[in-house]
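Dropping a structure here in structure tokens format, bear with me for questions.
The complex is shown incomplete by one protein chain, all other protein chains being positioned as in the whole.
On to chain A.
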Amino acid sequence: MTAHQDATSPDHAEGMGLFERFLSLWVALAMVAGVLLGQFAPAVPETLSRFEYAQVSIPVAILIWAMIFPMMAQIDFSAVLGVRRQPKGLIITTTVNWLIKPFTMFAIAWFFLMVVFQPLIPEPLASQYLAGAILLGAAPCTAMVFVWSYLTRGDAAYTLVQVALNDLIMLFAFAPIVVFLLGVSNIPIPWDTVALSVVLYIVIPLTAGYLTRRTLIARRGSEWYDNVFMKKVGPITPIGLIITLVLLFAFQGEVILEAPLHIVLIAIPLILQTFLIFFIAYGWAKAWKVPHNVAAPGAMIGASNFFELAVAAAIALFGLQSGAALATVVGVLVEVPLMLALVRIANNTRDHFPAAGPEARG
């Protein structure tokens, strides 16, 4: 039997909720709300930022866990057992995610922020934006890819394996890549600070998610877990994201009001990088005759980012008021329109790839 490859793809917004469809708008509104909060009620963010333990802001940590935990709790790590099933797709996406993307992100962001836009952005701020771009480049997407995969009629079994594999690699690769690229950029970050942020925002939520999933499925069953527990926990992520952004923008008011052009300037290398990575992975998949239902989600996973982790790491390493945090948020701002454009490209080029079938598998 061959997997059914439907020529028609879902409507470009079918897999997306109202919140997600207009994410750019909500981020823009969070920006306005945050700036207003910072200007007219500065005591609120300042008070919240004072609740610290071991230099970790407790309100921010809670918000970040609220963003990340639900995504970690839905990862089925047993899917990694299928790692040999789509070797070409897994080799392409894993290589692009971990050996190409962080470095092209660094190169493109450095070229634009430090060279091309040098007259427009003061050097210390450009370095901060570069740091934010580096954090984005080192964090591959783990949740939204299911939506992008759906919209391109992707192979969900492959997507499950790739996401689980990426999360395991991220545990060990995120910190070294970030420290290396920040070091190359002359933005020194103490190893212990990076290690602390990895423990706080990757290891703890990932372990908590895994244990929660395992324990609750053993006690209540997988259907209850999916349809009752995750149904309640899943929506916490976007709520945590928006509150974090409001708080973050409350500290960013001066930069946004004085230099709103910076948002556009940061977005340019991020957009170029997303297209570049998509076409590297997609073109490679075409050269290797990978079926479209693996090539499309593989390229989407390569191109998209784990924004919540990047935002969390930027806040942990550089602070809420930092340019690095602002740069990671610009990634969130452009994500949905950008990825929908790639979905459209993938769906319009479906005929250039072999259909899925026994001969195409592996």
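To be clear about the criterion, contacts are C-beta pairs under 8 Å (C-beta built on N, C-alpha and C of every residue); 3 or more make two chains touch, one makes a residue touch a chain; residues count from 1.
Criterion: contacts and distances are computed from a predicted model.
Undergrad: Look at the options "CC/Se motif family (Seleno)protein", "Putative xanthine dehydrogenase YagS FAD-binding subunit", "Heme/copper-type cytochrome/quinol oxidase subunit 3" or "Sulfur carrier protein" and return the one that UniProt uses as the protein name of the missing chain.
TA: "CC/Se motif family (Seleno)protein"
Undergrad: For the chain that's not shown, point to the residue among A:122, A:176 or A:221 touching it.
TA: Counting the whole complex, the residue in contact with the absent chain is A:221.
Undergrad: Touching the absent chain in the whole complex: find that residue among A:81, A:99, A:120 or A:195.
TA: Of the candidates A:81, A:99, A:120 or A:195, A:81 is in touch with the missing chain.
Undergrad: Of the residues A:30, A:108, A:131 or A:147, I need the one that contacts the missing chain.
TA: Of the listed residues, the one touching the omitted chain is A:147.
Undergrad: Out of A:59, A:238, A:319 or A:354, which touches the unshown chain?
TA: A:238
Undergrad: Considering the whole complex rather than only what is displayed, give the residues of chain A touching the chain that is not shown.
TA: Per the touch rule, chain A residues meeting the hidden chain are 1-6, 10, 14-21, 23, 67, 70-71, 74, 76, 78-79, 81-85, 141-144, 146-147, 149-150, 153, 155-157, 159-160, 221-224, 226-227, 230-231, 234-235, 237-238, 241, 306-308, 332, 335-336, 356, 361.
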